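The other protein chains are all here in position, but one chain of the complex has been omitted.
So, chain A:
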């Protein structure tokens, strides 16, 4: 609608007179930077044209009605759409129909209420700016003096300053009693002892393939492949499976013996088959990426990289020391077996590790 349609008597000319001041009128001759005061209120179309105001009212009402319809849609979707139905929505792909319908109807129902309220406030409620005075946060000096005097009076009446025995014993009692609370925390967990130094591995334990759950033969391990193993006897259903596998998880790789640079690694291997802890020595992520050309393994969490052909020493990343190696051999039946536990703690370093 153009401004020509607005009834003459509503045009803002007279409104400016009503406020009686404009920026220019108050301009300060001596100080051009002085605060000219609040600018006069500028009228919106809704302030002077009732038809525009009516249009705004209809928009707000329409938005609120839309919200009601969306809520009905939410209830209908909840009742009608099966939980497992999936639909194709471009560009999202196949998604759960129920989740999409519930979320969109809820979203529209809420958004329309908000949009309606904001439109109402912006177009129909008064937009005249009002100035409120601030008052200092600090108390008046008399108030402060009164409070200080009251405090002194109260402190004097308590006699806390005079009767030092009471004061000191009270402080002692108050300082000591939280110790009970600290004591109560003791049973949050057992003491570490040497628990972090030992795993389930011991002499003679077979290396069991994690995927097939069968003991591994040396011939099962091919060059270039990465095999994960657990100690014989540890089953997924065991109560402490998670705890044990967190330390005992093993990765097995077959290298060409002549490629093994580290002497101890060679001695602890069997026909080029080496077994290392799978738990990263940085903060304990399981290492799972193996690059067979370079014999490097990489922890996907923080990118620590270890060279399996050289004692699994750290060649990149934040890990602080090499992966512990498990000494392995072959028993009479040809199965791979451990020749003892890890000689050093697996996983992240800690104060007592040494």
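Here is the rule we go by: a residue touches a chain if its C-beta (ideal position, glycine included) is under 8 Å from a C-beta of that chain, and two chains touch if they have at least 3 such contacts; residues count from 1.
Everything that follows uses one rule, which is that contacts and distances are computed from a predicted model.
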item: Which of "Peptide/nickel transport system substrate-binding protein", "Cytochrome bc1 complex cytochrome b subunit", "tRNA N6-adenosine threonylcarbamoyltransferase" or "Deferrochelatase" matches, in UniProt, the chain that is not displayed; value: "Cytochrome bc1 complex cytochrome b subunit"
item: Omitted-chain contact residue, chosen from A:55, A:217, A:261 or A:321; value: A:321
item: Among A:68, A:110 or A:170, the residue in touch with the chain that has been omitted; value: A:110
item: Option touching the unshown chain, where A:165, A:191 or A:222 are the choices; value: A:191
item: Footprint left on chain A by the chain that the document does not show; value: 23-24, 26-28, 30-39, 78, 83-84, 89, 92, 95-96, 98-104, 106-118, 120-122, 125-134, 136-137, 185, 188-192, 195-196, 210, 228, 230, 236-237, 239, 241-243, 245-247, 249, 278-279, 282-286, 288-289, 300-304, 314, 316-321, 347-354
